[in-house]
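Removed from the display is one protein chain of the complex; every other protein chain stays in position.
Chain lettering (A and B) follows the sequence in which the chains are written, and residue indices restart at 1 in each chain.
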Amino acid sequence: MIVANRKSLEEILGMLGSCRKVLLLGCNECVTVCGSGGEREVAVLASELRLCAQKEGKEIEIREQTLERQCDYEYIDQVRSFAGDYEVILSMACGAGVQYVADTYRTKLVVPALDTTFIGVTLEQGVWSERCQGCGTCILDMTGGVCPIARCAKSLLNGPCGGSSGGKCEVDRETDCGWQLIIDRLQALGQMDRYEEIIPVKDWRSGRDGGPRRRVREDLKL
Amino acid sequence: MRLSYPSSVKVVKVPCTGRVDVMLILRAFESGVDGVYIAGCMEGECHFLRGNLRARRRVEYAKVLLDEVGLGSGRLEMFNMSASQGQRFAEVAREMTERVRALGPSPARRSLVKGEPG
Partner (left out) sequence: MKTNSRLERILESGGFVVTSECGPPRGADGEVVRRKGELLRGVVDGVNVTDNQTSVVRMSSLAACVLLKGMGLEPILQMVCRDRNRIALQSDILGAAALGISNVLCLSGDHQKFGDHPQGKNVYDLDSVQLLGMVCRMRDEGKFLGGDEIKGRPVLFAGAAENPFADPFEIRAARLGKKVKAGCAFIQTQCIYNVDKFVRWMEMVRDRGLHERCAILAGVTPMKSAGMANYMKKNVPGMDVPEELIERMKGTPKEKQAEEGIKICVETIERLKEVPGVRGIHVMAIEWEEKVAEIVKAAGLLPRPEV
């Protein structure tokens, strides 16, 4: 799923400025799973905003609404009938959702409550870890199912570097060395001969470096 | 045991402190209380096994939120005691009341019902 962190309350209050009528939109998918922007997090943020307002003797009206997701028009459309009643839409979706909401309600102020970070997995409840960088050319079949682009701090294709120590990365003793993981897997799979091959330079065009991307399936278009 | 504890303490009974989640605490503060404390079983003795451990973690998180909104984490606390410890219950009630009195009324009370006795 897409993982994000909630911005600090200070930053969110800064973005809301003097707005007193807030439409707080949560998202029921990725950000729910990683505990950043789901129904519960919407409730907590709304409560925090109300407490701050009460503290200052100010009024604030917050409508809490958690949409199925904010990356599909049909769900964002569901708030059309009352979006106009609010001064600002505070979206707790990932960056994609925030932008789509802004795009849909062009004349409304839309601000992000989250810092979107990575595509990752749930290691255990409460812990999420990065796995994919969306490079557009997946080579997981060659590396025992471990991605060198996302899990190596230097995205080396012929790692490890000289800083790998005790299975950990030089960047952070808590971070696994991606190449140690790859080698462990190749050994378990009996594919160590793959390690001997030089992986050639990457064509980064399929990734972010090639420019903003899009995907089309003509057969699915109405 | 008929021990007395301050009348400003309102008891909310739950089957296990594991029932307490962050929103329960925040809604209490929104409604204007000056302090909240959770009294759970001794760690390792939870009838439902780990409910009080979950409560502890949620209380710690809620404390961070209370600091964030400027009410102060001092207004929230979790205490552990066994069901038979009547003395401890009264003691904790007094301790928490003293603590919250010293902190003063909750800043979030300002815009709520005026003229309520302290």
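Here is the rule we use: a contact is a pair of C-beta atoms (placed from the backbone, for glycine too) under 8 Å apart; a residue touches a chain by one contact, two chains touch by 3 or more.
Because the structure is a prediction, the values reported are computed rather than measured.
Participant: Quick check: which displayed chains does the absent chain contact?
Facilitator: Counted over the whole complex, the chain not pictured touches A.
Participant: Which listed residue (A:G84, A:G134, A:G167 or A:G210) would be found touching the missing chain in the intact complex?
Facilitator: Missing-chain contact among the listed residues: A:G167.
Participant: Please identify which residue in A:C30, A:A150 or A:I183 touches the non-displayed chain.
Facilitator: That would be A:I183, which touches the missing chain.
Participant: I'm checking contacts with the chain that's been left out. Which of A:S8, A:Q78, A:T137 or A:N158 qualifies?
Facilitator: Considering all chains, including the one not shown, the answer is A:N158.
Participant: Contact with the hidden chain only, please: which chain A residues?
Facilitator: 153-167, 170-171, 177, 180, 183, 195-196, 198, 200-202, 204
Keep this in mind: only the chains that are shown with their structure count from here on.
Participant: Touching chain A in the complex: which residues of chain B?
Facilitator: Residue positions touching the partner: 22-23, 26-27, 29-30, 65, 68-71, 107-112.
Participant: Inside the complex, what are the residues of chain A that reach chain B?
Facilitator: On the chain A side, the touching residues are 8-10, 40, 43-44, 47-48, 50-59.
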